[in-house]
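Of the protein chains in this complex, one is absent; all others appear in place.
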Amino acid sequence: MDLSYFFELFLGGMTRGSIYALIALGYTMVYGIIKLINFAHGEIYMIGAFTALIISSVLGFTGMNSILILVISGVLAIFFSAAYGATMEKIAYKPLRQAPRLSALISAIGMSMFLQNYVLLAQTPDFLPFPALIPDFKFLKPIEKILSSTQLVILVTTAVVMILLTILIKFTRTGKAMRATSQDAKMAQLLGININRVITITFIIGSATAAIGGVLISSHTGQLNYYIGFIAGIKAFVAAVLGGIGSIPGAVLGSFVLGWTESFGTGYVSSDYEDVFAFIFLLIILIFRPSGILGRSQNDKV
Amino acid sequence: MSNLMKYFSLKEIKKSLVMTLWFMILTFPIMVIKVNTIENTVIWRWGYLAVIAVGSFILSTLWRYMMERKSLQAGNESKISLQQKLRELGEKNPRLKRGALAAVIVLVVAYPFATSMYQTGIMTTALMYVVLGLGLNIVVGLGGLLHLGYAAFYAVGAYTYALLHVHFGIGFWVSLPIGAGLATILGILIAIPVLRLRGDYLAIVTLGFGEIVRIILENWNDFSFGPSGIANIPRPTLFGIHFKLQQASVFIYFIMVALVVFTIFIVRRLENSRMGRAWIAMREDEIASQSMGINITKTKVMTFAIGAFWAGMIGVVFAAKTTFINPASFTLWESVIILCIVVIGGMGSIFGVVVGAGILILLPEYLRAFSQYRMLLFGAILVLMMVFRPGGIVTNVRKVYRIDKDKTGEAE
Amino acid sequence: MKKAIIIALVLVLSVFVITGCAKKNAGPIKIGVAGPQSGDLASYGIPTAKAAQIVVDEVNAAGGVLGRQIELVVEDDVCKPEVATNTASKLVGEGVVGVIGHICSGATKAAMGTYNESKIPAISPSATNPALTQSGDYPNFFRTIASDDAQARTEVDFVLDTLGLTKIAVLHDKGDYGKGLAEFAKSFLEADSRAEVVLFEGITPGAVDYSAVINKIKSSGAQAVIFGGYHPEASKIVGQMKKRKMDVVFVSDDGVKDDTFIKVAGEYAEGVYASGPKDTAANPLAKKYEKAHQDKFGEDPGPFYQNAVAATLAMINAIKVAGSTDYDAVTNALRTSLVDTPLGKIKFDDRGDAIGVGFAMYQVQNGVYVELK
Partner (left out) sequence: MAPILETKNLTMDFGGLRAVDNINFQVNEGEIVALIGPNGAGKTTFFNCITGVYKPTGGDIYIAPEGEKTERINGLKPNVVTEKGLARTFQNIRLFQNMTVLENVMIGRHCRLSAGLLGAIFRTKATVAEEKKVVDDSYEILEEIGLTDYANEFAKNLPYGAQRRLEIARAMATDPFLLLLDEPAAGMNPQETKELDEMILHIRKNNKISILLIEHDMSLVMSVSEKIFVVDYGKLIAEGTPDEIKKNPEVIKAYLGDETDA
């Protein structure tokens, strides 16, 4: 066994995992509150990335400092993604609260197609290079072969976002309202919680984390097009389910486990079947823990 | 119509203006600024802002009007479904029913002769999706199991025929039952490990299963010829007669008509049988149905298997129709489109699936005039359809049993 | 009841038989253009439609061919085989005498059967799958681009002979094009005693990160990577390899020999090798049609534009030489009559490949692809 090879795969899996995690967090939050597989979540991530690309290239012409560009375009990406998320909820999901769950799923699929083609038509179907907004850190020079500064930023951001979300949900009023809504929306409403507001806030937060993901991941891969949200969304969904959908630490853990599965599967077997490993692993986990690694078992009350 | 006037009141106009402003902000970066980081150019398209402004003003007003209409309608529950109306009409006038039936038959038979080969091809595709929709309807609509990997069974059918032809020279008619049978077996195999999973967990695992099948077909060259696919698959023959292109397309059309009739016949019989009732009971309440003596394991495996059967069968037809298959035809989107047919049409309803397939398959074809806006409109239509008619176009009606009063009287 | 149906049927049928009788007229000669016009691959199909339009406008302005005007019928196949069969039957129904297209190999294979039975020749500017010409199943198929195996041969020869590298990793994107090419490269390498294939793997397009594959390349000790696929994946892989300071030569294909690759990969693109059609920039016809595109559409032409111009010119020339739109005469003319195109003077061999259309190796030097002589 070559230990350094193992270690490199481990780190690579971790990078992948943290990328998935940034998207999976939003997925899992929305699911936790309204039990909807938000198929269009990946598109929000894509729109965040696109907004950052647009803003940063406009600012690029002004010759602004690159850190400032990163901050401004990041903030605007978060703002616009959140706005898209909230608007999408109002249009495509809110009228369907009482409808069969499959209807909401189809509405989400429709939204996903709409947003993809909206960006395709308004911008371009081609891949565009995404500027390297994150500078190379000097202190990473000795280990740059193993860990790039973008990777480090992604890892740190994932950790910070997860901690902030956990604090938000555990300790704030809004968080309590969210938990109450996810447990029993009807009851929460009776207790005077404005569940419409809670759901909107959830979408805003979920979309904001997706936007952060969009900006960071695009700087990591250096390119984007209108379609990047689809695969990333599916993977994040798998990660969220793996960890136990609805659970925030679960989403992060699930993402890392998925990242490692893919990384080790590729490294020790073959990348031909990368996704197959991921899905088979998911299946095995679900057979033994039908609610995911950290998911609460949802026994029906009889 | 009179309450439409109120949307011209100051208050409503103000609401629309707020929405307009919101959408102008929302769409600003993506609509107005077009960047090209390859050429390093930025184009400002202020004109689009005006389009967005006018468009969202009108749409926002229209939206609120429609929403209000919808909530008004929600009040009166006694909405009779289209299917029920038709059925009642048919019962009242048996002659009308027979006449309509005859007209439909004439239309169906005459269609390929009246139109071009292209139109026949499109209609054949639509008919294929009718059967696929009916098959998935058993799993999703009747069994209540959210299945996102249905295209895998479709692929099994297509590859069965293609590979049987390549290796053994076996023809269409022999492959048809084999393809359906293999898909059924695969349906059973996938059902067993996922028995314990519910709802969305089932959805993601079936999605994964569909992807696994596709990836295997892509990677395992020795078996499936990989991504370059299998070409020159023969079209169906009739008693050894090979048809010319035009005739063959008409022939496949009639094969599909026959298969649609066959499917509707079987599915109708199943849905009102002991087994069909068990499927619906499982959909309605798994625990209660188990407590009423239904073997959930067996029922679930059955829905998966029978659902897969149709996909396998149509897969064989698909291979024969396109004469070329590769794994790219069996992606997740394929499964999603079939699911959309079931849900848009109206879950659990045969008539609904027929309508859904018609809309979803023919609409994009006729939306071709809008070429690049096609998928955009398609997405928007899916959302609007669900928002304004979440139960699908056709709401399902259960069989009405007539009881022979005298008989039960005797039994007492 | 039954009787009524039968009578109705007979009536309906007879009406169709009467009206359906062939109506032949001496209107314009119709030529079909098939390829993706919408969806994510539209950027590969639209340039072909534009090329055909430019050539046809020019011919029509000069009085057409055989005294008749040419009319283009553009149809969308979204690059999907199942759609392509419908597209093909639509074109057949329109009465086209020849087709420029299709663009993607899979869609082409699905459509060719329909054209073959209807005796219509098709010239593709971009379908590179070797089986299209080598299997003998598509006698009516021609193309103005060289096939994948020729390209793989060029790449392998370059790596072994010119660069003198022997330990080679072959990667592909699991797609029709990329995997086919990679498999040819692998088999050529294995047939050569000098070379050793240390890794053969497919990567997943659209994946967010390729570090695991890159680690694998690193530990395999490969001196060169031959990649079959398109530029988005190539730029991700090259970028991540360079970031890790890996000193491995990257050789790729026509899907990467695209200026977009250089723009997307930026500094990391420097030194990358790619095979591509021989440089035609010096060809006067290529210059002429490039300018025509600029004049008409105000932008640079897209991928396969010159190949499509060549295909259209060849088709029209064949009709002219044949003196009719008869299938046998036209295909014979395609095989025998030399035509001047942006790709040089070409005609087609018995299998349908254009003679004289081949590949050259390019390298990114100072941000542009430079042909290596």
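Should a chain be cited, it is by its letter among A, B and C, assigned in written order, with residues numbered from 1 in that chain.
As a working rule, contacts are C-beta pairs under 8 Å (C-beta built on N, C-alpha and C of every residue); 3 or more make two chains touch, one makes a residue touch a chain.
Just so it is clear, the model here is predicted, and its values are computed rather than measured.
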item: Given B:L195, B:I280 or B:L362, the one touching the chain that is not displayed; value: B:I280
item: Selected from B:I296, B:L332, B:L362 or B:L384 as touching the chain missing from the view; value: B:I296
item: Touch residues of subunit B, complete complex, unshown partner; value: 266, 269-270, 273-278, 280-281, 284-285, 287-296, 302, 306, 396, 398, 400-401, 403-404, 407-408, 411-412
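Here, only the chains that are shown with their structure count from here on.
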item: Touch-based graph of the chains, sorted into line, ring, star, complete or other; value: complete
item: Distance-to-centre winner among chains (Cα means, whole assembly as reference); value: B
item: From subunit B, the most remote chain by mean C-alpha position; value: C
item: Between subunit C and subunit A, distance of the C-alpha-averaged centres to the nearest whole Å; value: 37
item: Contacts with two or more other chains, residues of subunit B listed in rising order; value: 37-38, 215, 219, 372, 375
item: Per-residue overlap in subunit C, given as positions that touch at least 2 other chains; value: 42, 174, 202, 260, 263-264
item: Subunit C residues within the subunit B interface of the complex; value: 1, 4-5, 8-9, 12-13, 16, 20, 37-39, 42, 76, 80-82, 84-86, 89-90, 92-93, 105-106, 109-110, 113-114, 117-118, 129, 131, 135, 137, 174-176, 179-180, 183, 202, 259-260, 263-264
item: Partner subunit C, residues of subunit A touching it in the complex; value: 2, 5, 8-9, 11-13, 15-16, 19-20, 120, 125-129, 144-145, 148, 217, 220-223, 225-228, 230-232, 235, 262-264, 266-267, 270-272, 274-275
item: Partner subunit C, residues of subunit B touching it in the complex; value: 37-39, 98, 102, 105-106, 109-110, 113-114, 116-118, 120-122, 125, 215, 218-219, 221, 226-229, 231-232, 244-245, 249, 318, 321-326, 328-329, 368, 371-372, 374-375
